[in-house]
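To start, the structure under review is shown below, and the notes come after it.
Each chain you see keeps its place in the complex, though not every chain is here.
As written, the chains take the letters A, B, C and D, and residue 1 is the first residue of each chain.
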Amino acid sequence: MIQFSNYDIISNLLYATQWTILLSIAAFIGGTSVALLLTAARLTRNNVVQKCVHFYVELFQGTPLLMQMFLCFFGLSMLGYEISAWGAAILSLTLFTSAFLVEIWRGCIDTLPKGQWEASRCLGLSFLQTLRHIILPQAIRVAVAPTVGFSVQVIKGTALASIIGFVELTKVGTMLNNATFEPFKVFALVALIYFVLCYPLSLYSKYLEKKFHVSR
Amino acid sequence: MSLVNLHQVHKYYGDHHVLKGIDLDINAGEVISIIGKSGSGKSTLLRCINGLEEYQQGGITLDGNEVTTEDIQVRRLALSVGMIFQNFNLFPHMTVGENIMLAPTIVLKKSKAEAADIAKAMLEKVGLAEKFDSYPEKLSGGQQQRVAIARALAMSPKVLLCDEITSALDPELVGEVLKVLEQLAKEGMTLILVTHEMNFARDVGSRVVFMHKGKVWEQGDSKTLLSDPQTDELKQFIGAVL
Amino acid sequence: DVLDDIKERQTIRIAVPQDFPPFGSIGKDLQPQGIDVDMANYIAKEMGVKLKIVPVTSANRIPYLQTKKVDLVISSLGKNPEREKAIDFSTPYAPFFLGVFGDKKVMVDSISDLANKTVGVTRGSVEDLELEKNAPKSVNVRRFEDNNTTLTAYLSGQVSLIATGNLVATEIAKRQPNKAPEAKFMLKDSPCYIGMAEGEVALQTKVNELIQKALASGELNAISMKWLKAPLPKGFGA
Amino acid sequence: MLHFSDLLQYTDVFFSGLMTTVELTLLTTILGIALGTSCAATRQYGHPIGQRTVTVYVELIRNTPFIVQLFFIFFGLPSLGLKLSPWQASMIALTINLGAYSTEIIRAGLNSIPKGQIEAAKVLGMTFRQTLTRIIFTPAFEKIYPALTSQCIIVMLGSAVISQISVEDLTYAANLVQSRNFRAFESYLVTAFLYLGLAIALRFIFNQIGKRLFAYREAR
């Protein structure tokens, strides 16, 4: 019979952590890219486009991430698109991340005083010039903190990929638990590793938020 | 011909009738003080003149051109009308110099060097030459407002619209801003001010326009109007403010 | 068809369990090992193609097959009418009995004794369907996503009875002798089959051929000896 | 290609799953907000040790995935002798989770109350407890009510995971149906829309309650 030492447990968990990190980074990059496109689309002030973005946000914020993963994983293949657990996880996390980031960023743009738009208009700046020189530079500064904060949600979201069989930290945790029958130890370690990944990001986000408020 | 002309301008916010047929003629070089109770439509009137708000009836012309809220039209208008706001609306992420140079470079397509020269000259004019590289947040309210004036002047407008530009200032800072306005008036700039500073209106202004319930209720030469109001409403208003 | 695809790809993708000793469970290197894994290796070797192992759970192994994520499921898969509607089966390759196991203190001797008891089971497994069909209505069936979770639920004391395979129960006994579950009664004789997508006749024929060959050559028996420490039952696969 | 009609015979499975999800959501919403409120008040105005404890709790929960918390409570705690039914474990995990997030949200609400309001109460001779309950809570909750609503919905959607420990919620229903008729796409799609409907309904209910609670706003 195989015996797992603490060293085996920890080294296997750390090995799996790589996949959690990789999946998080991929999902975050995917999410921000899509969210950028959607934010740009939303700023066009075209009614139909805005409705579409709104629907997108409602849809992916209003359904469980787990369902989105199931649908991406089993659903897409049933419709004839080949997709791996890794691909389904990235795809669903991208949809999920972008839906939240679009809303977060919209909030950031909306917090800028209306006077900034009006002053620009009175100086003869066009809509795009106002965006480029006045709104975006300020909005980006506001947006960094909540965006970093949301990256924590993305990391935690990757844990659900274990349910569609993607082997990352949580999955290895359940596998090891089954092999060792030491749930208390294994899940405490898993939680600890997530905490070590997420907490610095949370702290950094808070720090940015404070810094921004002070410099206002 | 008059520089600014309003003819029977009506403006609604939804069902709310805010401007009820405004007629007004303003010539180049005049200093107009618009006074009136809160909610009487003073800000709305100013904002219609430079295309920030739509109006539903009547017509406004500026230098003979019709004023609308279309984007292109507003941008063209911005070349001849400057506006200064109660809360300054400086761009916080740019230095004072960059605030002033922005529109001359990207709207008027001037070179950086040229724009910088203009910015320096305008800062000189408002007495803040040494603040070129400061960020707005480091300035007092009075200084920020003077920068805002310099920013508007850098576009060499024909008219300057000022909406209660001293109301957000501590009383001891009001004077420095009014002094700048007085100087501009002396140099012949056309000014349209919404203001509560009655002394300024009387001493510097050429004409006072009293608005009440969305109408121009009474207007006339600033000294005579304020010392000898005709309508009860104006009498009451002057009584309350002075 | 799929057999051609496999040949073209030069790779066969086979779904195996990773939470179901001795059929498939992970070693220290996190790689699956067990009867099903050996079986998969055998099939790939005989077909002369490379093997790609795909770990699955009992709940998602059939969707994997249906959505063509794998070519074969060798995952201690039992046969029942519902499944036969969805996929096709080979001839059996390993023996398996399903039963109810549990704590010594719980007195249960037959399926009717389950009334008002709580039983843990892996969702979508044959034992799940057996319980649903034959157990008294008052039984409280707790369904877990995979065998991992079912076993953990038993070992952590969350349920005192589980329905599972005899071999799984033996495996627990080996690992945690103090918590060894006691066999209560048998639910069903349910040997394991290899699953494949519906209508893939060529593939089915080929797989059946290979199983017959292994049976004849004693290869299957060797696998059984290696993992179950016992020869195949007499007349198996006949 | 798609056969939604195959799902019809499982209507009652979906329905009972939906009811479990709704029931758990409502219960944890109430308990979680109560927990969050007391933690927020402790964190904002309480004893330093209390403040520290709340901080640790909030950070631990906010920085680990819900599913790990759930597994820890359901599988891990029994080895300490604390055995919980799946339903109890889920309810506790969800409550603790919502509690942590709502602590942060409610604290932001408490922070948003202008200092002047508290001073005004103070110079009128009110005790701190009176100030908290009569002056601070109502406007603070009003300010963060939308954020709190969203968080409750997020927790409701996150509850999909509790099917993993055999709670017979909506996701469990989807998985069960899927394991019986092998119509994965259809049952997940239907379930996703059921969740969407639930989210919309929840927001609507919250809005209605909000209108009652903050009726004075309507007086404008």
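Quick note on the criterion: contacts are C-beta pairs under 8 Å (C-beta built on N, C-alpha and C of every residue); 3 or more make two chains touch, one makes a residue touch a chain.
Predicted model only: the values in this text are computed from it and were never measured.
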Subunit formula of the full entry, expressed with the displayed chain labels: A x1, B x2, C x1, D x1
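Everything that follows uses one rule, which is that only the chains that are shown with their structure count from here on.
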When subunit A is left out of the picture, which chains can still reach each other by chains of touches? B | C, D
What chains, if any, are shared contacts of subunit A and subunit D? C
Counting contacting C-beta pairs, the top-scoring chain pair is A-D
Measuring between Cα centroids, what's the chain most distant from subunit D? B
Identifier of the chain whose CA centre is least distant from the whole-structure CA centre: A
When the C-alpha atoms of subunit A and subunit B are each averaged to a single point, how far apart are the two points in Å? 46
Geometric centre distance via CA averages, subunit D-subunit B, whole Å: 51
Between subunit B and subunit C, tell me the centre distance in angstrom, where each centre is the average of that chain's C-alpha atoms. 82
Contacts with two or more other chains occur in subunit B at residues none
Mind pulling the residue numbers of subunit C that touch at least two other chains? 63, 66-67, 145, 149, 152, 156
In contact (per the touch rule at the top): chain pairs: A-B, A-C, A-D, C-D
Which positions of subunit D touch subunit C when the two form their complex? 74-76, 78-79, 83, 85-86, 163-166, 168, 172, 175-176, 178-182, 184
If you look only at subunit D, which of its residues touch subunit A in the complex? 1, 59-60, 62-69, 71-72, 75-80, 153, 157-161, 164, 171, 174, 178, 184-185, 188-189, 191-193, 195-196, 199-200
Show which residues of subunit A lie in contact with subunit D when the two form their complex. 58-59, 61-68, 70-71, 74-75, 78-79, 152, 155-160, 162-163, 170, 173-174, 177, 182-184, 187-188, 190-191, 194-195, 198-199, 202
